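One protein chain is absent from this view; the other protein chains keep their places.
Presenting subunit A:
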Amino acid sequence: MPPVWAQVVYLAAAVCFILALKGLSSPKTARRGNLIGAAGATLATVTVLISGKLDHLLPIGIAIVVGIAIGTIGAYRVQMTQMPQLVALFNGVGGGAAAIVALVELHEISERGGAPTFHLIATALTIIIGSVSFTGSIVTFLKLQELMTTRPITFAGYPILYGLALLSAIGFAVFLALFPTMVAGIALAVIGAGVGVLLVLPVGGADVPIVISLLNAFTGLSVAASGYVLENPLLLVGGTLVGAAGTLLTKLMATAMGRSLGNTLFGALKGGSTLG
């Protein structure tokens, strides 16, 4: 466990995230809310670096600086019309990061020779949801950037392939819970990546923002599960907040656009029309 002062700072950061979401829901307080969120995140990052009793501080520091530089430059360079796809991309790399964190933790677990079942289930969930979010977000980025067709893509047997992918995801998740090995983890990541692509391909261009919001909620859930795996309450709270708020936001966005979520995701598969 981290020292008490660090845990108090994590709690403060979690409160910052709640205030950030609260602020962001009203025009007058939105900018301040976003800054409060950024302050909480900065506080938490500095705290983990100081209190974590970490090795490899130099390469970690360099990696943080590189990531901040890429993210900030990307965010400043982007045109206003391209902001949604940039958000999709940021969401995707976040999901990818969560999946990698869970894979690394799985490696530690397999070296230790096992972990409680709940831990393994949460690990499997983090890997799969993180990978779905990663590839799903990349496909939404390609669609919005018009690097691929914005029309819904389906083909004969699509629902069957979809079903098989979901079933094998569940199968490998159970397998991982019983036999925690890296092979199972990597297989799960690959299947999750496939499910992510299958999830977004049938979605028409006009509906893509709804799906970005859904994938955003997915990444939140995956971060929440990783919080349980790493026994870090801040990741659990931050991830859960985004998972819950993101799910409601997805529903609100769909309603505002006069769409149902089910129709957005599966409309093209049923042969119905999705907005292209």
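Here, a contact is a pair of C-beta atoms (placed from the backbone, for glycine too) under 8 Å apart; a residue touches a chain by one contact, two chains touch by 3 or more; residues count from 1.
One rule holds for everything that comes next: contacts and distances are computed from a predicted model.
Here one chain is missing from view; checked against "Sulfurtransferase complex subunit TusB", "Cu2+-exporting ATPase", "proton-translocating NAD(P)(+) transhydrogenase" or "Ferredoxin", UniProt names that protein "proton-translocating NAD(P)(+) transhydrogenase". The residue from A:I153, A:A177, A:V223 or A:L265 that touches the chain not shown here is A:V223. Of A:V8, A:A38 or A:L161, it is A:A38 that touches the chain left out of the display. The chain not shown here touches subunit A at positions 13, 17-18, 20-22, 24-27, 30-31, 33-35, 37-38, 41, 44-45, 48-49, 52-57, 59-60, 63-68, 70-72, 74-76, 78, 80, 83-84, 86-87, 90-91, 93-94, 96-98, 100-101, 103-105, 107-108, 118, 209, 212-213, 216, 219-220, 223-224, 226-228, 230, 232-249, 252-253, 256.
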